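Only a single protein chain was left out; the remaining protein chains are all shown in position.
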Amino acid sequence: MKRKTFILCMLVVAGMVLAACGGAAEEAPAAAEPVEEVAAEEEAAPTVLKVAVAIPASQTDQGWNQQGADSAIAMANNLGLEIEVAENLGYGDITPVLRDLADRGFDMVICHASGYQTVCPEVAAETGMHVVVVENPGAVSDLVADVETQAQEVSYLAGVLAGKLTSGTVGVVVSGEPPTWNFMTVGFAEGVASVNPGAEVLYSVIGEAAYEDAAGAKRVTEAQLAAGADIIFGMGDGASFGMVQAIQEHNASGGEAWFIDVIGDKSADYSDVLLTSVLWDYTNIYTQMVNNIGGDYGQVYTMDVASGDVRLLDLPDWVPADIAQAVDDAKAAILSGDVSVSAVSDSGVMQARLASLKSAGSVKVGVLNPTTGGLAIFGEQSNSGIRLFFASVDHKVGGTPVDLIFADTAGDPQQALDQARRLVEEEEVDFLMGVVNSAVVVPMAEYADTAQVPLLIVIGGATAATGPERSPYVFRVSMANGQQDRPLGWYAASELGLGTAATFAWDFLVGAERADAFTSIFVEAGGDVVSEQKPPLGTVDYGPFISQVDPTEIDGIYAFFAGPGAISFLQQLGEFGVTPSVQIVASGYLTAGVLDAMGETAIGLVQATQYTPVLENLENASFLSLYDGDVGGEPGVYVEEGYLGGQVASAAIAAVNGNLTDKEAFLGALASVTLDTPAGPFRFDDHGQAVRNTYITRVVSTDDGVEHEVIDTIEDVAQTWAP
Amino acid sequence: MVLREYWINLCSQALLYATVAAGLVLLVGKTGLPSLGHGVFFGLGGYGTAMAITRLGMNPWGALVSGVLLSVAVAACFAPLAARTKNIGFLTITLAFGQVIWGLATRGGEFTGGENGITGVMRPSSGLGFWDLREATGFYYLTLAFAAMIMLALSRFSSSPVGLSLVALRDSPSRMMSMGYNVHMRKTMVFIISASVAAMSGTLSAIYNGYVGPSALDWRLSAQLMLAVVVGGAHSIWGAFLSGAGLHVLKIYLTGFTERWPMVLGLIYVIVVVILPEGLTSFGSQVKRIKFVFLDRGCL
Partner (left out) sequence: MRFFVFQVLNGLTTGSLLFYFASGLTVVFGLMRMLNLAHGALFLLGGYVGYSVQMVTGNFALATAAGAVVAGATGLVLQKTFLTTFLRSTFNQVLLTLGIAFVIGNCVQWIWGSAPKTISAPAVLKGAIDIFGIRYPLYRVFLIGLAVISGAGLWIFWERSKLGAVVRACVDDRDMAAAMGISVDRVTFTVFSIGSAVAGLTGVLGGPVIGVSIGLDFDILLLAVVVMVVGGLGSLGGAFLASILVGLIDAFGKASFPELSYFTIFAPVIVILLVRPSGLFGKAFDE
């Protein structure tokens, strides 16, 4: 009996020694093997799964690695799964680890590093184990799921926050330029620009793949802080600790800077410098993936702001409520689609985008109007309207200062060209506004096209500028010749019931285009034009012309004159006995700037105009009070068109964040401007010509003299309007 | 760099006006015939070229020649008439004639572009591969060469016997006539020569701007040219050349500098006439004279 017991003991000891030696490295599995096998046998159905997450660095890095691990653990706990974290695997080839996991019966391995995106699918194919990769949508298969993170939108929110809090300079520090970081860099920069286009955004790369280079990160961050950055948006992984340290030291010696982190949550240890973080929470998608095993597993799973998987870490208490609200508003705008954030993965495109977001310092506008000579009154009024608008916004558009530079054309195209060259080539203005007379419009439009400078015409109706051969650089805010005269022709025939008419217009381009436009629609609407008088441009004595028309034979007269010629025309109509029996119709320009001088001679005049001070809308109310406070009295159409031009230009400037270096973008911004203006709703057609309301007005006598009253409104009149 | 290009372009323009002024010296300075219509020959050269290119589809070189021919032809028709007068008579006739031409251009409808002038006057590229006239520097070299040639010709002419006789003509036409010179023919000839210089400059100006308009025919241009001649010293071709260039650049900057530029310009006219009737060349002697009047004679 003693001999059998001894051999049994020896066997047991030998077995234990063997087990200890052979199974040292695989202690757990060895010990667990019999248990697992039992477990595996027990669960024939694939419900209790074994999930592992492989991370390159420490599980407690408060960053990328921890987020992956923590999310997986949370998910596993929620679903009652087994979870194992394989950490500190490094950035090299982890195939042996994966094979081992497969051998040990793991159902799903989350390969949480972009560096693992090639080997994991390989092992998956080899072993039949499900894997999850990041940023490799091409690898998706039945066994491979991919995680894409759209963090740019939440980075945008971080940017909004930073832009609002900063005193002028923010910094972006990255430990490399992988797509993940690029998305966030661009999103952040756009967010800053959206609320603070004047803020400077510094950008520094620590190294090519410096994810763990804390020393380098600290150095780079110190440099940015020295350059004045007071908010640092850092993407580093381990390197982030260097950034945080730099900020702590900076604050300790009197500075005040804050840190915006990505992916993880460092608030436990660094709440003294942490403003917020663009948090990545994988729990949700991991859950989805596990649930899809055996089903539609192999797809791209996207984390974004809508799903809430990417979100901002709760803001600290010291952030003012209105700024926190601004961030919420921005988020709402993104979700509703009002704001769209660029998704840029490529480094080159990212660099370009950063450059284009840089504010150009200031915007220079060249204003070309006649301030001497016979047209001086119109140029002056146009200039005052432009000045009035920009003064009302304090010469800033969204933080970008706007400089106005004025030049006199004297109504002469040659002088206008010389001055335009000086403005564009010497003063380097970003775009031109003006010009008042049609004679200047055509050569100026040609110059704008050759010099590739946007031209915003605020008065000047030559139709060629927005016709079929229009240059993409030319836009017109006011009406083209004929644009008001056509509705007027229709109105005169249909509503006023005028049967026969005579036209009086100065014999030049504008007069001809307008009178012809009036005539064509007037005749179409049933009227008859019995006489076309063409006094030479600038005539003030219309005797020879008025005397050729018999007032008893006509119901109405269409007139195009302006300034002193218009005054004397109406006066002489009265003197020769033509008015008041004959109804006079004209465009708004007849009385523009000279209504008071016309006095009673204008009573009864019916006009088609794009603006009159008596319009009742919100914009006009504020415009009138601005004008009254500044100049006094009521503004005429020339002033208002200048003001409107300023409004339109400003809207376009705002749309490109004050950066007009990308001309295509600015032209596009101009083309899409839609506004409410003192003259009603405003938009451009696809030839750069404004489409606006035409108001039919009548001049009436009031206690204060003569005034317009609106008797009808024709909406949405384009340059191709037909009744 | 765009800034430098602007200055080069400005220089090209200035050279063209300077050449016209230099040519005008023959008529105004040496022969003593004040013209307020000289600008039209500059403008006619431009219009001729512009119309040839845009309305007749001519090639640019042919158009340049056409422009000159048009202007010279008109000058040749008008010169004999004008040469019958002098001083104020000459002044009023040239002014009236200039207005006729201006009127024709502004009332010419589609053909002359009317008030708007003619756009789309394309610059040729010179035909020599390396010399691109569409570049600022390329065009500048052209104007430089042009100006040099004209100045050379003008200097040779004014020191030639014919040229010298013009001065005598101004001083005493009756004596010239009694010596058998055909005064009338000389005046006509000088008129046409001056006009030709203006015409050539005008054609180049049209292709420089890509545009020509009624302001190139305006009497104000003629007045400015006369001012340039006077400032430069009336007899001096180079004086007028430099003044012409300077005045042109000054006007552009003055216009940008103040809205009251017509007043400043007017004051310049007045000051030049009152203080420097002999032109800038007499600046030194004028300073002495003023000093004498105010200081040495004790009246302050």
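Side notes on the structure shown:
Each chain gets a letter, A and B, in the order it is written, and its residues are counted from 1.
We adopt the following convention: a contact is a pair of C-beta atoms (placed from the backbone, for glycine too) under 8 Å apart; a residue touches a chain by one contact, two chains touch by 3 or more.
Keep in mind it's a predicted model, so treat the numbers as computed, not measured.
The shown chains contacted by the absent chain are A, B, with contact judged over the whole complex. Contact with the chain that does not appear here is found for just one residue of A:Q117, A:N481 or A:S568, A:S568.
Interface note: of A:G198, A:G373 or A:P472, the residue touching the hidden chain in the full complex is A:G373. The hidden chain makes contact, of the residues B:L56, B:A96 or B:L164, with B:A96. Against the chain not shown here, subunit B presents residues 28, 32, 34, 36, 81, 84-93, 95-97, 99-100, 103-104, 106-107, 109, 219, 223, 226-227, 229-230, 234, 260, 262-263, 265-270, 272-274, 277. Residues of subunit A that touch the chain left out of the display are 371-374, 376-377, 379-380, 507, 533-536, 538-541, 543-545, 547-548, 563-564, 567-568, 571-572, 575-577, 593-594, 597-599.
Just so it is clear, only the chains that are shown with their structure count from here on.
In the complex of the two chains, the subunit A residues touching subunit B come out as 371-372, 407-408, 410, 412-415, 417-419, 421-422, 425-426, 428, 438-439, 442-443, 446, 450, 462, 507-509, 536-537.
Taken together, the subunit B residues at the contact with subunit A in this complex read 2-3, 5-6, 9, 13, 106-107, 114-117, 119-120, 209-211, 213, 215-216, 252-253, 255-256, 259, 261-262.
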